[in-house]
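One structure follows; several queries about it will come next.
So, chain A:
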Amino acid sequence: ACGAEEGAVEEEEGAAEEVVEEEVFSVAMVTDVGGIDDKSFNQSAWEGIQRFGGDNALEEGDGGYAYLQSASDADYNTNLNNLIRRDFDLVFGIGFLMEGAIAEIAQQQPEQNLAIIDAVVEEPNVASVLFKEQEGAFLAGVAAALMTETGKVGFVGGMEIPVIERFEAGFLAGVEAADPEVEVDVQYTGAFDKAELGKTTANRMYSAGADIIFHAAGATGNGVFTEAKERVEQDPDANVWVIGVDADQYEEGAVGDTNVTLTSVLKRVDNAVYDISTLAMNGEFPGGETIVYGLEDEGVDLADSRGAITEDVLAQIEEFKAQIVSGDIVVPETVE
Partner candidate 1 sequence: MSPLEIFYFLVSSAIFYAAPLIIVAIGGVFSERSGVVNIGLEGLMVIGAFTGIVFNLFFVDALGEFTPWVSLIIAMITGTLFSLLLAIAAVSFRADQVVTGVAINLLAIAVAIFLVKLIFQKGQTDIISVNFSQIRISFLRDIPIIGDMYWTSLLAIAIAFISWAVIYYTPFGLRLRAVGEHPAAADTMGVNVTKMRYVAVMISGALGGLGGAIYAQTISNDFGHATITGQGFMALAAMIFGKWHPLGAMGAALFFGFAQSLSIVGPSLPFFSEIPTVFLYILPYVLTILALAGFIGRASAPKASGTPYIKGNR
Partner candidate 2 sequence: MEYVIEMLNIRKEFGSFVANDNITLQVKKGEIHALLGENGAGKSTLMNVLFGLYQPEGGEIRVKGKPVDITDPNVANNQGIGMVHQHFMLVENFTVTENIILGNELTKAGVVNKKEASKRVQKLSEQYGLNVDPNAKIEDISVGMQQRVEILKTLYRGAEILIFDEPTASLTPQEITELIQIMQRLIAEGKSIILITHKLKEIMDVSDRVTIIRKGQGVGTVNTAETNPDELASLMVGRQVEFRTEKGEAHPKEVVLSVKDLTVTDYRGIEKVKKLNLTVRQGEIVGIAGIDGNGQSELIEAITGLRKVKSGTVAINGKDVTGFKPRKVTEAGVGHIPQDRHKHGLVLDFPVGHNISLQTYYLPPISKNGVIHYDRIAARAREIIEKYDVRTQSEMTPARALSGGNQQKAIIGREVERDPDLLIAALPTRGLDVGAIEFIHSRLIEQRDRGKAVLLISFELDEVMNVSDRIAVIYDGQIIDEVLPEATSEQELGLLMAGHSVRTTKEGAEPHVK
């Protein structure tokens, strides 16, 4: 049996080589320290690449699709280079932290197609991808403002960096647009990896009367979920909710048979990655361009609330969404 299996493997390898010879398009990405299971944009990007690979019959590995994880900021450059050496046609850098590395390599390797998520690198061989986080957050703000029973909602941020501030600005604008009476309690924790800070901050906000908290704080946000779930466990009638970020965080909110996740602001990095890869494969690589994905092109969105948001509120959200898509509402990127 063993021998047979080995033979099979060899055959497969042979097949893979043939595929390479056919000059199929190949694509790869470098994650930041989060890794491809960070339940956030690294994971989302990898899902996009996997979907692209699947749809185009690519194998995982050289000549198909692949990723490399970075252990520290210093590794981005190396990992990007590594993938380029392995001859991937398009290499993504996921996250604004990779901006410097992409810029540098783009100059060194002008023939290589590169793409960066969440930052702009002005080089002819780099496609820059940005998201209108504020538009997704706006809808979250609308949902929060209309669903709150206490007239008070919260925003927990990680570090004060532009991406997170876009979430904050959109959220504030959404609340303001839906119900100017509703108060928003905004607090940054200064960290993406301190769940205890998230939990304590959520505790303070809920104690002070907020009933819905939108977090954009990575693993610090885990603490927000923990606090909400605990409150529901203590008192099944407790009216506390969390709005997740980046990916659909429904699972994080599960507590027994109920769930504290109101909805999540989705950042569809997967769609963007898929999109750019397809363009590049078809010879239309948008080098030198900055593509901004918003509500319109399904770059950001709200996740399915699974019934947590009432029908009439959903309808109002849809209205706002239409207004944003049509350009009637322009959501600010920064807090005034």
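Just so we're on the same page, contacts are C-beta pairs under 8 Å (C-beta built on N, C-alpha and C of every residue); 3 or more make two chains touch, one makes a residue touch a chain; residues count from 1.
Candidate selection criterion: all candidates are chains of the complex that A comes from, given by their letters.
Keep in mind that what you see is a predicted model, and the values were worked out from it rather than measured.
K.L.:
For chain A, which of 1 or 2 is the touching one in this complex?
P.N.:
Here, the candidate touching chain A is 1.
K.L.:
Sort out for me which residues of chain A touch candidate 1 in the complex.
P.N.:
33-38, 69, 160, 185, 187-190, 192-197, 199-201, 203-204, 207-208, 219, 222-223, 225-226, 230, 233-234, 251-252, 254
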